[in-house]
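In this view, the complex is presented without one of its protein chains, the others remaining in place.
This part shows subunit A:
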Amino acid sequence: MSEATTASVQVQKSPASARWVTSIRTPVLVWLVIALAVAIWISLSDMPAEILTYREDIIYLGGQHVELVAWSGGLAILTGVPIGALLSRPAFQRVSEALLQGFNVGATIPTLAILALSMTLLGIGTVPAVFGLWAATLLPIVRNTYAGLRAVPQHLIEAACGMGMTPAQMFWRVELPNALFVIFGGVRTALAICVGSAPLVFLIGAGGLGELIFTGIALDELPMMLAGAIPTALLAVVTDFTVGRLQYYLVPRGINPLR
């Protein structure tokens, strides 16, 4: 109660402009420092030029990488949210905790091992790669969807029911919107894992920026390795930023602690 009060007071006291400044200040400083470091590095070494000789590879493999992430991440969202929602239903109450424990155990399996297992089942190429990444990405989405829906206060559900909402209306109009912030948190974590794990799928013949990284390591070719590593890092940052913005704008203001 007191938390809620302080929060509302803060919201009322800080005008939009002030909030904008506080939310932007830290990243801006970090970015300025990074930009400065990069500028010094470019002017002092011939490494950038060497990296840029791989430009065509970066574009082709980068496209492949994004495609892999989009498929596996997209499928993980499309399956993970419904699974989490299903597990949160009263009918599944008995089995849901056990199933989530199963998912948790699954999450301790290293991504590399999942990819190896998926290769034994499905062979090499894009399909086993997408399947492996999907399996590694799924858990945070299922877990957050489940937790977010279960955390919707009981009295909201009682109010909704008492006012004559059908179970479906209660889910779509009350439960899901109120769990949305937590679900987005899960998607954000999951996509970060997905982008970070994606270079590994080169090992089962699915290409992606991992090809430059692993070949660069094998040949002891630093520029080649960086040509894979830097775009992978940028992709991770951009993905996280994009999902963060989506979370900011898509979750209604009334339940969005960021706004």
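Following the convention adopted for this analysis, contacts are C-beta pairs under 8 Å (C-beta built on N, C-alpha and C of every residue); 3 or more make two chains touch, one makes a residue touch a chain; residues count from 1.
Please note the rule applied: contacts and distances are computed from a predicted model.
Peer 1: Have a look at "Fasciclin domain-containing protein", "Quaternary amine transport ATP-binding protein", "Heme exporter protein B" or "Rod shape-determining protein RodA" and point out the UniProt protein name belonging to the hidden chain.
Peer 2: "Quaternary amine transport ATP-binding protein"
Peer 1: Have a look at A:L86, A:L100 or A:I255 and name the one touching the chain we're not showing.
Peer 2: A:I255
Peer 1: Any idea which of A:Q64, A:N178 or A:T232 touches the chain not displayed?
Peer 2: Touches the omitted chain: A:N178.
Peer 1: Which is it among A:L52, A:I109 or A:L156 that touches the chain not included here?
Peer 2: A:L156
Peer 1: Residue by residue, what part of subunit A touches the chain that was omitted?
Peer 2: 4, 7-8, 11-12, 153, 155-156, 158-166, 169, 173-174, 177-178, 180, 252-255
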